[in-house]
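Note that one protein chain is taken out, while the other chains of the complex remain in position.
Chain nomenclature is as follows: A and B, assigned in order of appearance, with residue numbering initiated at 1 for each chain independently.
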Amino acid sequence: MTRPHLSPLHSPAAATPAGPRRWLDRRRLVHGALLALMLLAPVAADLLGEVYYVNLASRIALVAMAAVGLNLAIGFGGMISFGHAAYFGLGGYVAGISAYHAFDGSLVMGLPGSDDMRVIWLAAVLLCGLLALAIGAISLRTTGVYFIMITLAFAQMVYYFATSWPDYGGEDGLPIYLRNSLPGVDTQDALSFFLICFAGLMLSLALTSRLMKSRFGAALTMARLNETRLATAGISPFPIRLVAFVVSAMITGLAGALYADLNGFVSPSMLSWQLSGELMVIVILGGVGRLYGPLAGAILFVMMETLLGGLTEYWTFFLGLVLLGVVLFARQGVIGWLAGSERHG
Amino acid sequence: MGERVLSISGMSKRFGALQATQDVSLDLHAGEIHALIGPNGAGKSTLIAQIAGSLKPDAGEIRLGERDITALGVARRARLGLGRSFQVSCLAEPLSVLRNVMIGAQALQGHSFRFWRPVDSDPRLLAPAHAALERMHLAHRADTPVAALSHGERRQVEVACALVLEPRALLLDEPMAGLGPEGSARLTELLETLKQEVPILLIEHDMDAVFRLADRISVLVAGRVIAHGDGPTIRRDPRVRDAYLGD
Partner (left out) sequence: MSVTLLIEQLINGLQLGTMLFLMASGLTLVFGVMGLINLAHGSFYMVGAYVTALTTASTGSFLLGLAAGVLAAAAAGAIVELLVIRRLYGRQHLDQVLATFALILIFSEGTRWLFGSSPLWLSPPEALSGSVALPGGARYPVYRLVIIAVGVAVAAGLYLLIAHTRLGMRIRAGESDREMIGALGVNIRRLYTLVFALGAALAGLAGSLVGALQAVQVGMGEPVLILAFVVIVIGGIGSIKGALLGALLVGLVDTLGRVLLPALFGQFMAPSEAAGAGTALAAMLIYILMAVILAFKPQGLFAAHD
């Protein structure tokens, strides 16, 4: 008996379209509107002198970018990682530690620190890739519930390591006194920094989109839908999954590095299991396996946090109720509701 | 008989107390269909899994051409030219027929770590996939999602998936199951022409099809090959009658 995987959670974003797509359909319209909103709202806020809202937009862009990374693993790769906070936090710590050593001129593992964002980004992406390579190589030997629990456990390991390593603040975290710099850009300026974050988000979206249309994406899609078919067709699923997992972690890690700069602070809470859970929630709220799902999810999540959080201290109680409702009754996510279900071919 | 393409010798597998296959030896020559028959639970599926590489044998050796492939995994064996179809159709349901077939072309052309060029407009993938579908009379269904296909069409897609690998040998696990007389006749015809290019190891319950198609037949009972020969020989063999009609 074959069981068709037609549930919305399985909607294959990389499916062949059934026919020629109109240049401007509802889907594109919604995606374009989301991006325009994302870009124009903070510009307007900046003109009005509302720095708070510009920073809020930066936060949305970075959380969305982190979730785009996670979506590559969960939505496109079918790898339910409950440990992506490890990469988000590691990226943050790279920014914090590098700035810390640049500030006092000391060495870290024989290397000087740097407050140049380009150096920090490169280091964050590389280190997150290495960590994901190690964690993925072990975790991807397993499937299903094991994988969920193991990724969670490894992230917890990184968390406890950060809390018990005293050099960089331990449980208290590490401040970044002066936002790291980028040549030619005034990173202190809220709008300029937002534009960096927005560029990062766009880059991660473009990368994911391109990736999923390529041969690699075709193999990853098949690994998610039917790994026996993939192997029978002559492609081992393991290396495909591992590479996707590593790229996913790199994107999330880069978002983490920027996030630390946004807050001027990095602490173990960026590594916590709650954060892994929240990133997952954003992916699901938005619509899993949909390219723009994480963006919709991040907007919704941060808005709920801001609005509900303004009304009640216990806003996560209501987040829980909403989430429960979405999982039990509305599995397409926001983007599915806005942009219609993905057409399969 | 043509040159020997696939040879299996001394294959054994035990699950706890159950000896699923015991010292099975078979071979497959160019240009032939070699049918493997046997009652339910005889170990046919175990044997196929061992040949395809999804199940590690306790003992025995498999060669594809001159090459020993015993230690290789499923994907490696497939790339070396071992195509297979499944008893229960094993395809990505939401994807188009074309996409299901293209993935094999992709594997054949080397690794899949190409991150940039879109597959949808890549003639190096599209051409062989379309050709394989053409062979299976499925060209008109290329853009249909597998989920919308009939049972018989899925069987054909599976064979197309195997063909796109330019296989040296085909393992077909009960391709006729559930097809109905018309579909069964059509597939029989297809396989008859196909065998000239690729020899086929055919596992099948449909005895009419087996006796019509097979150049040689091996009978598997309780994990052992109890008889081997051409159609008439097998029909006459008293041990085979015993095995099928009960003891």
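Everything that follows uses one rule, which is that contacts are C-beta pairs under 8 Å (C-beta built on N, C-alpha and C of every residue); 3 or more make two chains touch, one makes a residue touch a chain.
Keep in mind the model is a prediction, meaning the values are calculated, not measured.
Here the chain not displayed is in touch, across the complete complex, with A.
Checked against the hidden chain, the listed residues A:Leu34, A:Ile196, A:Leu262 or A:Met280 yield one contact partner: A:Met280. The hidden chain makes contact, of the residues A:Cys128, A:Leu152 or A:Ala219, with A:Leu152.
Mapped onto subunit A, the footprint of the missing chain covers residues 7, 9, 74, 80, 82, 138, 141-146, 148-150, 152-154, 156-157, 160-161, 163-167, 273, 277, 280-281, 284, 288, 314-317, 319-321, 323-324, 326-328, 331.
Keep in mind that, in the parts below, only the chains that are shown with their structure count from here on.
The centroid of the Cα atoms in subunit A and the matching centroid in subunit B are 42 Å apart. Of all residues in subunit B, those touching subunit A in their complex are 52, 54, 73-76, 78-79, 84, 86, 88-96, 98-100, 102-104, 106-108, 112-120, 122, 125, 143, 145, 147, 154, 161, 165. Residues of subunit A that touch subunit B in their complex: 1-2, 4-6, 10-12, 15-16, 18-19, 210-211, 213-219, 221-222, 225-226, 228-236, 239-240, 243, 344-345.
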